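One structure below.
Note that one protein chain is taken out, while the other chains of the complex remain in position.
The block that comes next holds chain A.
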């Protein structure tokens, strides 16, 4: 038996763990709290929703620290093998694929609105009477600065801040690659420096994005409520921003793990996964820049 136990080809099946249950409690609290908070917010009434939501987020943080802490300890203790490494990598790739499909739903909404819904409201195809009777005087243009209902807004241009943000995010993908090369070559200093630059660029991106939102709300009158143009603009860039935030948190954790001397050429799953995630949000941004801002 003990020779079998020492077989490096054997899969690590972990012992019982409390964290999945804690994570489920957290998600349950978050969902319940967020739902009640949404209801109370829209009805402008006082309630308990935000407290439940907050409690859920706290439990989620505890779970993340505890669960990832266990993972890191086991990984450092050398319990994992190459097969498990493959499982983790494949799992991460499929997770990123699911994220791609999530963004696809919103891109789908954008394309449908631009190519079908708005032209039809403007009388395209056999919809002349729709335009004349229901939305008389409505002009189908994109960006949709005047909705059929009459809400007006200004469009967000692509030159200036969005272009700068694109350049920043593309550069951050390259610097992250340099950091990874540093890790592969065993050059710690190179790794740390480029990783630091990547995180800094990511945070600058987020700062500029927030500034852009302020600009949109204050100067352009472009809000979440400004019809389908504002809806798709804010949900696409907003969800992208959330993903950048998550990616930046991952990279910050990786920074401190690298500082603690973790990872080497053969043992770097967490770093790789974070890097893939970062490249993924970069690609999403390029699609955003093309389809939301330029075209």
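Keep in mind that, in the parts below, a residue touches a chain if its C-beta (ideal position, glycine included) is under 8 Å from a C-beta of that chain, and two chains touch if they have at least 3 such contacts; residues count from 1.
As a working rule, contacts and distances are computed from a predicted model.
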Taking the list "Cytochrome c oxidase subunit 1", "NADH-quinone oxidoreductase", "ABC transporter ATP-binding protein" or "Molybdopterin-synthase adenylyltransferase", the UniProt entry for the undisplayed chain gives the protein name "Cytochrome c oxidase subunit 1"
Cross-chain touch to the chain not pictured, restricted to A:25, A:72 or A:200, is A:25
Out of A:75, A:165, A:231 or A:274, the sole contact with the unshown chain comes from A:231
Residue list for chain A contacting the dropped chain reads 1-2, 4-8, 10-21, 23-25, 27-28, 30-32, 34-36, 38-39, 41-43, 67, 78-79, 81, 83, 86-88, 90-91, 94-95, 97-102, 104-106, 108-109, 112-113, 116-118, 120-121, 125, 134-135, 144, 147-149, 151, 224-225, 227-231, 235
